[in-house]
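Mind looking over this structure? Questions follow.
Only one protein chain is missing from this complex, and each of the others stays in its spot.
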Amino acid sequence: MEYDVQKLFEEPGLIQITTWARGVIQNKDARDVVFALANAASKEGKYVQAWENYVDLPDRVNVPVRAYARISPNPIESKYIYENENPDVVVLTEEGLVKGNNVLKGLKPGGVLIVNTKRDPEYILKFLSDTSNLGILGCVDATGVTGYIKTLSGAEGATDASGIGAGVGAVLAGAAAKAKEMVKLENLLGTVKNQDACRYGYENVKLMKVNEVGEVVSIGKIKQNKYDLEGLPFAGTVPSPKKENEGMVTGNWRTERPILTKELCNDCLICWLDCPDATIFKTEDGLIDFDLKYCKGCGICAAVCPTEAVTMVPELDFVD
Amino acid sequence: MLEQIKTIRHAPDEEYYVSGHRTCAGCGPALVYRLVAKAAGPNTIFLGPTGCMYVANTSYGCGPFAVPWLHTQITNAGGVASGVEAAYKAMMRKGKYTGERPHVIVMAGDGGATDIGLQALSGMLYRGHDVLFICYDNESYANTGIQTSPTTPWGAVTTFTPSGPAIPEGKRLWPKDNAQLVAHGHPELKYLATASLAFPLDLMNKVRKGLNAEGPAYLHIQAPCPKGWQFDSDKTIDMAKLAVDTGMFQLYEYENGKYTITYTPRKRKPVEEYIKLQGRFSHLKPEHIEKIQQFVDAKLKAIEVEVTAVSEAAPTD
Partner (left out) sequence: MGKKRLITGVVATAEAVRLADVDVISSFPIRPYTGIMSELARMIADGELDAEFVHAEGEHAQLSVVYGASAAGARTFTGSSGVGVTYAMEVYSPISGERLPVQMAIADRTLDPPGDFGSEHTDAEVCRDQGWIQGWAATPQEALDLTLLYYRIGEDPRVLLPQYACQDGYFVSHIAGEVDVPDEAQVKEFLPPYKNKHQLNIYEPQIIGAQIEPDMGPPLQYQRALAMRNAKEVIKEAYDDYNRIFGRNYSPFVEEYMTEDADVVIFLQGAHSQTAIDVARRLRNHGEKVGVVRLRTFRPFPTEEVRDALSKFKVIGVVDNSANFGIAGGGGVLLTEARTALYGEGDKVKTVGFVAGLGGEAITRDEFYRMFAKLKDIAKTGKVEQNAYWVPFEL
């Protein structure tokens, strides 16, 4: 028996929505985007799914996490493929996620990217690597309209007692519905708590055409597990790292970057000792510097600095 | 013998808990781990019972430990540590191992130390194994998404103690005091202390005292958790400081049957100043906060810290 598995597993009409967010502090808003869109589509008689990526759980403050929805005119056959392999729409709840995260991975030709930012699409585009499949880039200042909803309710698959779409998630769901035809606005408004925010997103998202894409001919690769059994560590045991653990690089967790004003630094070393990630090192000039490969941007160094020599600056202000 | 660290400049540069772990931005327990590893040095074996400091640190088949590290179940760190210590004792006596005798340190969360792991901890202390057992107390089962543990404060919201019309205050039980529980009734215990991230040198020196002690030692370290307590990730040290300045957490040592208070706030702050900064307490009403104040006052009186809570700002030192 021999089939082309790519063709064998095609699901015509299936729309995949992926939201990227910062763990814990934006996790709920990420979940709200996918649940709001899936609920709205359900009202229209579509088949739907919505969930969080379990590889990203348990989530940690600032860690990039993903939430997903699927909307289809037909029963969803790939329902236990736990990651969206070929998203039609990608939504970022925070602009810094464009750095160090392959957010457009597997994007379907002509796909949409929505970013929560007050910056212009042109600026955001600079940070995206392979944009050949990107059809539309949309920017909307969701945080300018409303805040992130911080709650533990609704985590781990439980009921969200705080309701769906009260904050940033509502704006982004509205923006996504504008950029990609998948649900009617009125149905979306019928599912979210903050309808004004949702309408704002729909009406104010700045859309930019990136590529003209014709008919979609193929989707990405179907996941196939392949293992190098010889190269596998025995019983999963690995040698201890010496200086850094390169298996878990965390520089892409930052939404803000610490900056040292050297003239103000009195070399007290408090920040050095208080960094949970050991990313502050002593320099030859007797001061300190930051290891941005691993700095998560928690801001403790700035908070404990007695001379205000450390300030936190939005990560996307820097192009490096 | 590990020397006491006099000033921040004397703290070792070497890291044995290195960069590259999936703990929260601003994670209190991660900072505890780093300071403990720094204080203990290279001659150390860490045992990591299930909890945040297992899952977040070793996510994806790697980890930040530059010294040997072994996973244990959340239930049995005390037992596994006993085994490691006993093995080195036997192997050295029998000439099967000729290297340095390693320090054995358990890094358990409050679940692994005060709840499901308490029996194993007690067994280890009772038998006199030369192990430093550290509880990094972030006051909930945080790895599983913030559920109540025995050290979760009264009135805190967790996903197992939500606040609702029928139960407005959230958690309705007073926290277990594990340090007290451990201190009394384990005659082989050689050193016990509580420590705080607000005083990192004190914390590291207590680690060294615990390791120098010939026999079991227990450290209970409060480790603020931005995820579970719901505060901004840059406020971790502030929370630790406020906890001791309000008396919500007390710092002391217990050695040879005697307590030494290692930090007394000059002017104690009301607990409200601590509580109002944390999302887990945001539902509490004034009468709830008053209840917590009374609990703290009584507790401090019991350990003879006679500092009245006053609401003016205390000097920061």
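The chains carry the letters A and B, assigned in the order they are written, with residues numbered from 1 in each.
The definition used in the following text is that contacts are C-beta pairs under 8 Å (C-beta built on N, C-alpha and C of every residue); 3 or more make two chains touch, one makes a residue touch a chain.
The model shown is predicted, which means the values in this text are computed figures rather than measured ones.
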{"item": "Which of B:Cys27, B:Cys62, B:Cys135 or B:Met248 contacts the chain that the document leaves out", "value": "B:Cys62"}
{"item": "From B:Ile5, B:Met107 or B:Ala120, residue that would touch the chain that is not displayed", "value": "B:Ala120"}
{"item": "Candidates B:Ser19, B:Ser82, B:Thr114 or B:Ser140 - the one touching the absent chain", "value": "B:Ser82"}
{"item": "Touch residues of chain B, complete complex, unshown partner", "value": "42-45, 47-48, 54-55, 58-63, 65-73, 75-76, 78-91, 93-94, 96-97, 99-100, 102, 119-120, 122-123, 126-127"}
{"item": "Those residues of chain A which, in the complete complex, touch the missing chain", "value": "54-55, 225, 227, 229, 232, 234-240"}
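Following the convention adopted for this analysis, only the chains that are shown with their structure count from here on.
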{"item": "Distance from the mean Cα position of chain B to that of chain A, given in whole angstrom", "value": "33"}
{"item": "Residues of chain B defined as touching chain A within the complex", "value": "8-9, 11, 13, 15, 17-28, 30-31, 34-35, 55-56, 59-69, 143-146, 157-159, 162, 164, 197, 200-201, 226-228, 230, 232-238, 279"}
{"item": "Contacting residues of chain A [partner chain B, same complex]", "value": "23-24, 58, 60-63, 150, 152-153, 155-156, 158, 161, 233, 236, 238, 240-250, 253, 268-270, 272-279, 282, 291, 293-294, 296-300, 302-304, 312"}
